[in-house]
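Apart from one protein chain that is not included, each protein chain of the complex appears where it belongs.
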Amino acid sequence: MLSNTFPLWPTRASTISGQVDALFIFLLMLCGLMCMAIFVAIVVFAIRYRKRPGHQATQIEGSNAVEFTWTFIPAGIFLFIFVWGAYIYFLERTPPRDSMDVYTVAKQWMWKFQHTEGQREINELHIPIGRDVRMIMTSQDVIHSFYVPAFRIKQDVLPGRYTIAWFRASKAGTYHLFCAEYCGTNHSGMIGDVVVMEPAQFQSWLNGGGPMGSLTQTGEGLFQSLGCSTCHRLDTQGRGPNLIGVFGKPVLLEDGRTITADENYVRESILSPAAKVVSGFKPIMPTFQGIVSEEQLNALVAYIKSLTARPSGAAQNPTFQSPAASKADTTRQR
Amino acid sequence: MSAHIATKKLYITVWASLIFLTALTAAASYLELGPFNIVLALVIATCKMLLVALFFMGIKYISDKMTIVVIVAGLFWLFILLALSMTDYASRGWV
Amino acid sequence: MSDSTPAVVEHNPDLRHHFATMEQQTETAVMGMWVFLITEIMFFGGMFAGYVIYRHLYYSAWLEGSQRMDFWWGTINTVVLLCSSLTMALAVRATQLGHRKSTVTLLIITILFGLAFLGIKGIEYWGHIVTEHQLPGPGFRFAGPNTSQVEIFFSFYFAMTGFHALHMIIGVGLVSFIAYYAWKGRYGAHYYTPVENTGLYWHFVDIVWIYLYPLFYLISHIHRK
Partner (left out) sequence: MASTPVAAPERENYLNNEYGISSWLFTTDHKRIALLYLVTITFFFFIGGFFALLIRLELLTPEGDLVLADTYNKLFTMHGQVMIFFFLIPAVPAVLGNFLIPIMIGAKDLAFPRINLLSWYLLVIGGCFMTYTILSGGVDTGWTFYTPLSTHFLDTHVIAAALAIFIAGFSSILTGLNFIVTIHRMRAPGMTWSRLPLFVWANYATAIIQVLGTPVLAISLMLVALERVFHLGIFDPRLGGDPLLFQHLFWFYSHPAVYIMILPGMGVISEIVTCFSHKRIFGYQFMALALIAIAVLGFLVWAHHMFVAGISLYAALVFSLLSYFVAVPSAIKVFNWTATMFKGSITYSTPMLYAFGFIGLFTMGGMTGLFVAALGIDVHVTDTYFVVAHFHYIMVGGMVMAYMGGLHFWWPKLSGRMYPENWGRLAALIIFIGFNLTFFPQFVLGWLGMPRRYWQYSPEFQVLNVLSTAGATILAVGYLLPMVYFLWSMRYGKPASDNPWGAAGLEWMISSPPTTFNFDQTPTVTWEAYNYDELQEAPVER
């Protein structure tokens, strides 16, 4: 009945896990010390000052000095803990530039992963050791949560937008993958394995995956078949903005706001295009809500991201500014 | 509490200024002020609110300071809800 | 929802047993009413927070949505409510002065203004729901871009003005309850707390509309084609 292994400490398998454990151990000691101090004080006072004949309680009003010490000292310690915790969180929320993207679609009670090289996996995630992996995740129905205890990372997966989690595996092996946000009947069944392999092993696993073509190629195919290329021409300036070099750069909008073109902006522009129209263009793009599936959306986003990398031989230096850079009144419709 | 009873004339003038402010904010909406449109509208609405609250609801004549603290606390809590939840939405794209 | 309307008659006709003086009882009742109004501020505050956030997220949808609002009905409604606030304030003043007849007439005028407001609101709702199918849900029709976001605008429009109308109906009920008792001579210079609290409630509902009016009707009135 009782399982044989009885671990008391989760395995450390990612670069960030060491720092999280360090903060945890520090807090464990600090709080353990404080709890012991309070317990010992209570027991000692309870015994030493117990009610017995001839013993009188001495009334103490209180002392401001003592009060201030145990107000500002804890406040100072708490600030230190806050800064340390915030530093780790900052590392976890800022993925490095050149990380390997894995597109994830969470569905009620299963995980679907897709590597940019084309491999598709369900409830299994093969990743190489020592490589920054960026999970670009969205959900098809309710809120789930991508949680790998061994990597000490967790990120809720929201329907209707992308959320990002990144890690770099530091130890080969197979680790648990849990869904941590309650998502219905089989929430406890929505689990899987993260298999961390040596780079060589990973490469052979990748090649053995069959000729289904990389995500960016599927994305390019979709870009043509859905008719995106008719307006978003890649060589000259069409009715839609030229998308080369757009990803990751700031974009000036029609109503004067400037936002960075991240995965969420690309997704929102595909599903509800008139929400944030690029300045100098008219909201003529039809919505693709319900036409494009989550997987196809991932492929399109991967393709648009890849447009920046490709050396654009023919076109001149691709600036996103529309030719009518100056605010010609004719095109702006009030 | 407000044993003090305001004159009928005062009520009429307060009412008149309320009507005037309504006309003002309605007219102002015809102007083209961009982002300041909503700011002006809210300023005028706050003036109208103060008029109704101070005179019609008699906050001006409340003798017990505690009730005024309760009123101001209520508005401050509404501000907490609006401001702190906006820290999330306003800073979404900054990372 | 008026609070402890005193009914038990003891040595002083309207003094409840657990209060020391009449003055303490009145101040307690008014403070209780203000604390209740604070809970109403936070109740509407939740929806205002949702409004502010969605306005930040979907500004273009908010522009299109508010173009469908009927500017003139909104302005007339605001004027109607301000007049009802005036007559309510005068009614409270009349009660304090003990003028029973003018109190009752002023209260009845306030009720009429309230019903006028609800009538205009009914006309607007009829226009939005029946003729233009803008009631959010499966039956929602909207030509033009980002339909689902405009539907969110209308969800908030109907939620906020709907709850306001509900509070207006409660208000009209309260004022008629007070008018009936005032007509029977229950209130006067010696005892006017229920009238005063009903007045506070009425003015609060008016203030909520003072903010709803610009937020829904005046956003992009200028973009009207």
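Order of writing sets the labels: A, B and C. Residues in every chain begin at 1.
Going forward, contacts are C-beta pairs under 8 Å (C-beta built on N, C-alpha and C of every residue); 3 or more make two chains touch, one makes a residue touch a chain.
Not measured: the values here are computed from a predicted model.
Trainee: If you put the missing chain back into the full complex, which of the shown chains would it touch?
Mentor: For the complete complex, the undisplayed chain touches A, B, C.
Trainee: Tell me which residue among A:152, A:232 or A:305 touches the hidden chain in the full complex.
Mentor: In the complete complex, the chain left out is touched by residue A:152.
Trainee: Which residue, A:178, A:205 or A:288, contacts the hidden chain when the whole complex is considered?
Mentor: Here the residue in touch with the unshown chain is A:178.
Trainee: Which parts of chain A are in contact with the chain that was left out?
Mentor: Against the left-out chain, chain A lists 1-3, 5-10, 19-20, 23-24, 27, 31, 34-35, 38-39, 41-42, 45-46, 49-51, 55-63, 66-67, 70-71, 74-75, 78-79, 81-82, 84-90, 92-94, 108, 141-143, 145, 147, 149-150, 152-156, 158-161, 163, 176, 178-189, 191, 272.
Trainee: For review purposes, identify every residue of chain B that touches the missing chain, sorted by number.
Mentor: Considering the whole complex, chain B reaches the absent chain at 66, 70, 73-74, 77, 80-81, 84-85, 87-89, 91-95.
Trainee: Kindly note down the residues of chain C that lie in touch with the hidden chain.
Mentor: Contacting residues on chain C, toward the hidden partner: 3-4, 17-20, 24, 27-28, 31-32, 35-36, 38-40, 42-47, 49-50, 53-54, 57-58, 61, 135-138, 146, 148-149, 151-152, 155-156, 159.
The rule is simple: only the chains that are shown with their structure count from here on.
Trainee: Taking contacts as defined above, which has more of them, A-B or A-C?
Mentor: Greater number of contacting C-beta pairs: A-C.
Trainee: Centroid from C-alpha atoms only, then distance chain B to chain C, rounded to Å. What do you get?
Mentor: 15
Trainee: Starting from the mean Cα coordinates of chain A and chain C, work out the distance between those two points in Å.
Mentor: Centre separation, chain A to chain C: 45 Å.
Trainee: In their shared complex, at which residues does chain B touch chain A?
Mentor: Listed in rising order, the residues are 93, 95.
Trainee: In the complex of these two chains, what residues of chain C are touching chain B?
Mentor: 23, 26-27, 30-31, 34-35, 37-38, 41-42, 45-46, 48-49, 52-53, 56-57, 71, 75, 78-79, 82-83, 85-86, 88-90, 93, 96-97, 196, 199-200, 203-204, 206-207, 210-211, 213-215, 217-219, 221-222
Trainee: Provide the residue numbers of chain B that touch chain C in the complex, in ascending order.
Mentor: 1-2, 5-6, 8, 11-12, 14-15, 18-19, 22, 25-26, 28-32, 37-38, 41-42, 44-45, 48-49, 52-53, 55-58, 62-64, 66-67, 70-71, 73-75, 77-78, 81-82, 85-86, 89-90
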